[in-house]
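Our next item is subunit A:
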Amino acid sequence: MFDPVPWLILLPLAWGCLTFLAGIGRGGRLVVAGLIIQLVLTIILARQIVMEGARHYAVGGWGAPLGVDLYVDGLTGIMLLLTHVVALPLVVYARAYFSSQAEGASYFWPLTCFLLAAMNVLFMSADIFNIYVTLELLGLAAVGLVAAAGSAGSVTAAIRYLLVTLLGSGAYLMGVALLYGTYGSVSLAVLEPLLATTEISAAACLAAMLMLAGLLLKTALFPFHFWLPPAHGGAPAPVSALLSALVIKASFYLILRLWFDLFAPLVTTQAAQLLGGLGAAAILWGSILAFNQTRLKMLVAYSTVAQIGYLFLLFPLMTSAIPGAAESAMQGGVMQLVAHALAKAAMFAAAGVMVLSAGKDDIALLGGMSSHLPLTLFTFALAGITLMGLPPSGGFIAKWLLIDSAVSGGQWGWVVVMILGGLLSAAYVFKVLRQAFLPPVAGIKFKPVIRMLEWPAFLLALISLLLGFRSVEVLNLLGAA
Partner candidate 1 sequence: MILRTVFLRIVLFIAVWWILTQGRADSWGVGLISIVSALIVSLVLLPLGLFRFSFAGIFFFLLYFLSRSLKSGIQVALMAARLDPGFHPNIQKIPLRLPEGLGRVILVNTLNLMPGTLSVDLTASSLYLHVLDERQSIETQVRDIEKLIAHMLCVELEES
Partner candidate 2 sequence: MNFNGILPLLVLASSLVPGMIIFFLPESRIRLRTTLNLTGAILKLLLIGYMLWGVQHDQSYVFRYNVLPDLELVFKADALALLFVTLSAALWFLTTLYAIGYLEGSPHRSRFFGFFSFCVTATVGVAMAGNLFTFFVFYELLTLSTYPLVVHRGTEAAIRAGNIYLVYTLAGGAVFLTGIVWLYGLLGQVEFTHGGVAATLGLEYTAQLQVIFLLLIAGLGVKAALVPLHGWLPQAMIAPAPVSALLHAVAVVKAGAFGIIRIVYEVYGIEFAQTLNLLMPLAIVASITIIWGSLRALWQDDLKRRLAYSTISQVSYIILGVTLFGPAGTIGGVVHLVHQGIMKITLFFCAGNYAETLGIHKISEMNGAGRRMPWTSIAFSVAAFGMMGAPLTAGYISKLYLIQGAEMAEMVWVSWMLTASGLLNAAYFLPILYRLWFINQPQTWLQERIRAQGRWETHGLLLIPPVVTAAVTLGAGIFADTGWSPLFWVKLVAEMEYLP
Partner candidate 3 sequence: MSSLILDLLLVIALLWSALRSLMTRDLFRAVVLFIVFGLLMALVWARLHAPDIALAEAAIGAGLTGALLLDTVGYLRKKQRESFP
Partner candidate 4 sequence: MAILELLSSIFLVMGAAFFMAGTIGLLRFPDVYTRLHALAKVDNLGLGLIILGLLFQVPGLTVALKIILIWLLALAASSAVSFLIARRALNRGVAPWKAKEQKI
């Protein structure tokens, strides 16, 4: 049987090297081709997971405590698939984007390849130290991409991002050190039964706190969100899209993994409620701030802050005693993750096109966009539908599942938050749309844009919208154990 796992690690690395060798600003075509190959591999892998269930993969053939293990299950499959489905159109988009605007293009391709490689290895890793390395990889690649724009604002944002991500991974590594010190292993497969069977030690608790705090910092959950908007709002549009759609999700994925697998014996209902509370605060505060922005990309970036909040609602909902409620909370959380990734990528891409065309990142200048770039505006609107959680989008399915879980678990507070959040997101999405329907601001001339900028974004938005119809497959993959 052909096993795509090692190739999914080696190939993106190889593309990264080759694009670097190819020279400045070159190699886009190679990346597109490479991503297509990887997408096929991911699909094969997903099929294998559905057929045969989750599996461990021992790198070097050494196996758990000694070597590094990889672990691939339904959730991994979803994340990998999501990564490639989002990245492929974005890469096509980026080629067009950088052909019309050179700023930040110089090392975009190798950085992106390594970013995707980092994502792949992160999702598959089952070894907490290895995860640390992948976290650093992801962080450095993302910082490099953010800073590539080269303006003072983006460099400041990149530094802030870098320091935050370093602080986060430092705290994480401290947790790893404590766990290794106490249990003598860094492999999840070894640690999990150890934590579950032995009595809870203070070291494990502290480690859990440190690791989760570090990851929360990287995920930009509410009080830690300060770094995200400038970083995501200041980067070139393809980069913003990649970061907001995928990179944030990577650390969330790890929280999910650690919370429900490794630290399952340690977590308490109060902690889950706390996370949920922070998530709720993120939804409300992020949406309000998004609404207050005057710059389009900042608005989209703050919307990411808000949307991340939804993801964290799944923690309190999962504590529900009713098994059905817990299950649909998990499903809802994952659907939200997937839907948001697709929609946010589309939204940032669309915002990028608009900014490129208007020449300036200002919502007030968007008037007339509805007739100048109808497709892009339509893309923005479709993505907005997913963010608002309106049918038939994937976001709607996610919200349905989450509300269902909250209602059947009797946790009414979260229902109110989600409903309010949906309305608030409508407020900021329509703030943009209504501006676009107004007549153009006097004196502004829109630059024409390449067609290839508009279509990939539209494709992403369409996928996010139609995801609602194919969510059974996603959930099937999630459920494959």
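Here is the rule we use: contacts are C-beta pairs under 8 Å (C-beta built on N, C-alpha and C of every residue); 3 or more make two chains touch, one makes a residue touch a chain; residues count from 1.
These made the cut because all candidates are chains of the complex that A comes from, given by their letters.
Note that the coordinates shown come from a computational prediction; the quantities given were computed from them, not determined experimentally.
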{"item": "Interface partner of subunit A in the complex, by touch - 1, 2, 3 or 4", "value": "2"}
{"item": "Residue ranges of subunit A in contact with candidate 2 within the complex", "value": "331, 370-371, 374-375, 378, 381, 385, 388, 390-392, 396-397, 399-401, 403-404, 407-408, 415, 419, 422-423, 426, 430, 434, 437-439, 468-469, 471-472, 475"}
